[in-house]
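Missing here: one protein chain of the complex. Every other protein chain is in place.
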Amino acid sequence: MADISLQTYTVVITGAPYSSQAPQTALDFARAAVAAGHQIDRVFLYGDGVHIASALICPPSDEPHWPRLWSEFLAEHQIPAVACVASALRRGLIDSGEQQRYELSAHNIRAPFEIAGLGEWVEAGTCSKIIYFHSGA
Amino acid sequence: MINTPTRNNEGFLEDAHSWTPQIAEQIAADNGLELSPAHWEIVQFLRDFYQQHAMSPPSNRLFVKAVKEALGEDKGNSIYLMQLFSGTPAKSACRVAGLPRPTNCL
Amino acid sequence: MNQSVADLPAHIHTLHILNKTVEHPRAAQCLATLATADTVLLIENAVLSAPEVAAAAPCPVFMLAADARARGLIAKSGAGTEATGATPQIGYEHMVQLSALATRIISW
Partner (left out) sequence: MTTLIVIDQAPYGSWSGREGLDMAFSLAAFDQSCALLFNGAGVNWLRTGQQPDGLGQKSVAQNLGAAAIFGVEALYADAQACQRYGLANDAIIAGVTLIAPDQTFMTGFEKVTFAG
């Protein structure tokens, strides 16, 4: 019997919903990790993964709504989630602070996601085990 | 009074190529800053850095590191740079040097 | 059909999580770095390459059952097919166990 100690994970997602499987695999992994008693200290969205934090994604009603499913999971387990600001701004994912800074017409980030810098990822690397979910393309 | 080219709401030039030393002085004046030779040394360093690497130092920490690498420890430290360029030195100095706002993704 | 914890390796140096078929250049990069103390987990499209990866790998190889089932690689009875070879199929809970056992995780 393998001896499994409890872990603290940071989940990094770089694949976008509806163009890669990454958000689904990552969510199933995260659910299983929490169910096994491990801790997820944060979720970090990078590159195309930032689209998971969009409040404006509308899949057909009979398809899984990955941004909503992720939001619900994060809220339920009180896991902080951050989208990288450099990735987010280039892809049109904006919070109210960036909306003001760049004088944009709207903001579109879905709670509880927040926008922050790669410093969050660097810090995660010093205190938790990082697991990445990339696009398969 | 010279005509400054378009600047964004944070005072950064929209086009780094439209920069001249006169424009630097005006941007500095708008921020309550009079440029001394010590300021100019940093501004010139940033112009050269941009010329060579096609970017602004992305964050304040990396700005300090780059100055240290080029001009030594006496100038490449955040206290010295904050005395010259108040607030966030990378941001203030890039503004005067006509460079894009540091992505500051840190 | 799922493996119990007892069937997982006791120790893993590097867990290689591969989500691309062998035609993807990164799959070749992955195969070039495998060591006997490592474990490979095939997820997403990589399950389609299970026999080839298993033949090339000097270490244990597992595949995510949900991905294999989705792609028609598992018979209704739950048995593996020719396309899965002998590669053990595991659930997300075992993916978590593998990642907890590993000193290092590389997602390719």
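As written, the chain order gives the labels A, B and C, with residue 1 at the start of each chain.
Definition applied: a residue touches a chain if its C-beta (ideal position, glycine included) is under 8 Å from a C-beta of that chain, and two chains touch if they have at least 3 such contacts.
These numbers were taken from a predicted model, which means no experiment stands behind them.
The chain we do not see here touches A, B, C in the full complex.
Between the chain not shown and the residues A:Y9, A:F29, A:W70 or A:Y132, the one that touches is A:Y132.
One chain of the complex is left out; on subunit B, the residues touching it are 49, 52-55, 57-59, 61-62, 65-66, 69-70, 105-106.
One chain is missing from the display, and on subunit A it is touched by residues 14-15, 46-49, 86-87, 117-119, 121-123, 125-126, 130, 132, 134-135.
Although one chain is not shown, part of subunit C still touches it, namely residues 25-26, 29, 32-35, 104, 106-108.
Note that in this section only the chains that are shown with their structure count from here on.
Shown here, the protein chains touch in a chain-like sequence that does not close on itself. Averaged Cα coordinates give subunit A a centre that lies 24 Å from the centre of subunit C. Measuring from the averaged C-alpha position of subunit A to that of subunit B gives a distance of 34 Å. Contact with two or more other chains is made by no residue of subunit A.
Multi-chain contact residues of subunit B, defined as those touching 2 or more other chains: none present. On subunit B, the positions that touch subunit A within their shared complex are 9-10, 59, 103-106. If you check the complex, the residues on subunit C that touch subunit A are 5-6, 8-10, 17, 19-20, 43-46, 64, 66, 91-93, 95-97, 99-101, 105, 107-108.
The touching residues of subunit A, counted against subunit B in their complex, run 84-86, 101-103, 117-119, 122.
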